[in-house]
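Supplied in structure tokens, the structure appears directly below.
Left out: one protein chain. Kept in place: all the others.
Every chain is named by a letter (A, B, C and D) in the order it is written, and numbering of its residues begins at 1.
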């Protein structure tokens, strides 16, 4: 039974065109907003759930060198706007967050940098989800729709280790978040790779039309991953060019280079899986056409053998009057006429089979 | 019943080649010219219909910092030329307006910038229409053939809000017009997306030759959109490089960057729909060939089962003389000869069916 | 009846390889040489046919600021060489003129610039013809094989108007010639467009193998146009970069930019027609295969219906001896045996037809 | 019998995503670690197996200008880490070594350069294996999984010749290692070339579906080689740009240029073999479809000849009552009725054969 892959939701434009830029409307079906703050310095660390009142946040900011505000769900536009105002987040950047469906990019605003990246989810769906990251001098804000697993390891590193993470600034935290996002592509690609292997087996053993939709499904997933990953290269490249401007600490640079390397590996994998998927399609087409040819060949061979036999039977079914002439079908009166006729049919059948075998048309391929 | 998509009118060159550049001839079938002026400053706002006499315009220009002249219909060449002369519009630019079928571009002339962009219409047709925009120090002129919906929101923003729009100069008005044009691509792309989804369903469920023309039609629409959108990237890129020359106010720059981002998103969508349309074509071809193969297979299986049966019937239709020899078709004289023959036929038919089923040639695919 | 497109003559190399560069041999079949001079200044204008003696030319050059020498036919190598020497034309450039089959290009020599462009002819053939243009300080030489229509408008503008043309120098004349060449591509592209539309109709209505050759023919014409037009972009780009060097007057620059714009439009059209032609080929293939499939399906359905019927007839043609046993084909002795048999056949035929109709195999597609 | 090519193991990501960068875990199934040091100067040369204690290494380093530490097997993480610390190898580079599946690249660290390249193995498998090379001022470290043949010639050159090798520094040793790696691609490509030739023969002589998988297998191998070789060009290009920085001795530069040339040759070969493999696939498809067409044609011709013959036999098998009318099948009573009927059949069969031959449908292709 064929299961057609779930169709990827295509982006719908929400704000009606022509409205003033910066207008914010919570998207239909947005999840409830929840804000967590993780503040830390070399020796301290505090993780607080922030309610509607943002005062707690203001105090954390005063006490700690780095505050990471992790927001999930964007239905509460008012709270998000208040948060944005507290950290001087630019309205256009905030519009991008709320509208969603943004391109992977990095924008530099006076008070902060603004990243849009896509987290890959390694569930059945292989979907991607927009992650918005604001990096300021003393704060990092991450905004996304759902509580995703890929940022959990970063939170744990902040909480449990007193290593490099705690001693460095927001640039390293930003790097750690991006690194976690990129590293999450690998298990997703492993799933893709397994699907491709399974598809390859099926294509060779049980080619059927349902496979086409599934191969196309994997190709679509790879295209989505590609769109998520390719621009990351430029985004990180742009970050690395910021070294001179003292936004990124030189000690973080070597980690950015390593991150870039991971991105390039993900791109390599995506590209080679795309090639593989394309060649699978070719393999499928050749496999299905072989199979159909094989069937038609066997059927036609069966017909071709019986048609001459039927002809012989037809000849001896003719009603020429034996009595009127000795030339009229004397075979019918022979003692062994019938066995000879059957033998003739057998001989013709065997002769044809032999001919086909010699031509190699009967061989198991 | 297949409905073939309306064929896109291909551009015909109007002015006979070799004529002096700058010659103006109203295109055949041009709509009547209508001129509206929208003048505004931080606190005032006036919207006037301009008749054949352009004096009213001259006064508006004196009284307001920004005048937007919105022209539709280009049949009245004389009036348009007078308008152009009043604002020192270059004859070559004016020639481009009247001839139509221009490329998306931005040209810098001494007194103004000249844009050619294409507005997308979200009606049945998904056509595009040339919009010519002249941006000078204190004026913006937009010229197009038909009264299009996409500029209405901009006019409303000028009329009803006293926000950023009113306080800023012609550069921001120009941006607002371009932004409205770009934002109008999104609903058009939603229509394309829905068409592609509908086509995908039909391809899988009811593949027929009429689909080819419709898929090709969508591909042609996407190609037209692509030609309209790709060069916008360079046009806006060129605008952004003007920052140093004080043509574009620095405060407008951040909006241009946002506009560029929207353009890139439109391009991404167009490209991914193009890929989708191409893969639909592949899906269709594989679907139609599967269907035909299936039909031919069933037909051939029916023939193949009956041909051996006919052969058996043929054998017992032979006229070998039973009387002359006990070897001649003794079956014909048996008590159960006929039932046995029928049973033999049944056995052969069932045997073949069993063989085909085992080979998997009868399975529901 | 299929008419195969005339095959484009492929270039043959004339001078035997290894000869000293600059050797001139009139190509086989060259037309007789004819030289016309058009000399003009702001107020004067003279058009003279130049005979074997070039003295008249020398005098014109002295009297007028701009002399345009328009040569057709290159069989008279001696005269062309004399002309070239009078204007210090470089031997290598002259070799390119005589050998023909040059690439579109612009070469800068000490005394002149040398252009090779291709004029398109809007006749049945859609051929292209090499036009060689030399632009010096006070002269323009154009050399081509046949008297082509595309330069006539330029000559008329020189003759009849006293506008910009007459007041400007050789750079503007050169621009006018190039502009006329480029503008002549538009009607040619209109012809191509009409051919493509006609082919599209035929592909959908009367697909036949002759169409393949005709589609390929149009593709070849488009490829020839493409080779003629693409390099023009670089040629004009290179001209525009000459602004700083005072070769091109600044007032001519704006016209060059307009010309470049026309070239880009021609390129856009050529590319979109190329895409269209490629998709026509796909449409043809799918159309022809649909048609063939339809035929084979109908034929096979006819066979498939009659084969079981023939089987029934065969059964009742068997000769089992009725007399020997009541089990032997008692149907043959029934009163309504024959009508029942015919009715059975009819039932089988109708049953199969019904089955095929339900499967949707009979529907008008 | 078809043997399906062994499927290339696809990389699995080992470290769980989100862990702190620089964490080292020995990969599952890593081989035991073995360290050899080859130290040399212009006149001396020593080759020592290094045990768990690295002191011997420290002394060698003091006594010799160049020490080459050749490590195979990366299961003993502790020893490798100790080695890395002794030579100030950066933790991120070490992580790349242990994790494996890196991209071909060169990274510059403060104390050393770090190369990742892939050695090709010329065995049945045509696999590639990661080779990590660290080049410092007085040391070269090579780390790989298995004891590969491709570095043996370099070791021999160090051991046995007192030529250029001994007098130069680590840059030349690094070059020699890369050169050896690149040169090992040639025999591998020879094997690929032979496989392609064998496949070409089989495609033309015995096309079968098993060939598809084998052609795809070779294409996959070529893709792996391509991924290994293409980036080498940039790696060496980057090395050559280091000339100014006195990392690479000028005398080594000319050898780097030669190495680059070899890399480009390998790339050329890989690309042309890729083209060949692609055209093989086309050849196969056309070959297999020709073959199938040929079979179907012969079978259909056989059927087509016998069907009219059967029809004639059918006619004379009709039971019209001769006795009732002289019009009813008088042929049945003719003296030579039967021979005439047989002759008619023969004539029809020969006529059809002649018709087919004239049409060229019987010719040996």
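Note that contacts are C-beta pairs under 8 Å (C-beta built on N, C-alpha and C of every residue); 3 or more make two chains touch, one makes a residue touch a chain.
In this text the structure is predicted, and so the values were computed from the model without any measurement.
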Identified contact with the non-displayed chain, of D:150, D:170 or D:216: D:150
Touching the absent chain when the full complex is considered, from C:24, C:210 or C:242: C:210
Residue, one of C:78, C:152, C:198 or C:295, that touches the chain absent here: C:295
Subunit D residues that touch the omitted chain in the full complex: 150, 152-154, 156-157, 161, 163-165, 179-180, 183-184, 186-187, 189-190, 193, 197, 200, 204, 254-255, 257-258, 261, 264-265, 268-269, 272, 275, 279, 282-283, 286-287, 290, 293, 296-297, 300-301, 303-304, 307-308, 310-311, 314-315, 317-321, 324-325, 327-329, 359, 361, 365
Interface with the undisplayed chain - residues on subunit C: 2, 4, 7, 10-13, 16-21, 90, 92, 95-96, 101-103, 105, 107, 109, 208-210, 212-213, 216, 219, 223, 227, 281, 285, 288, 292, 295-296, 299-300, 302-303, 306-307, 309-310, 313-314, 316-319, 322, 329, 331-339, 341-342, 345
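In this text, only the chains that are shown with their structure count from here on.
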Smallest count of steps, each to a touching chain, taking subunit A to subunit C: 2
Same-residue or different-residue interface between subunit A and subunit D, half as cut-off: different
Centre-of-Cα separation between subunit B and subunit A, whole angstrom: 26
For subunit C paired with subunit D, centre-to-centre distance based on mean C-alpha positions, whole Å: 42
Interface hub residues of subunit C, defined as touching at least two other chains: 317
Chain contact graph, described as a line, ring, star, complete graph or other shape: line
Listing of all chain pairs that touch each other, if any do: A-B, A-D, B-C
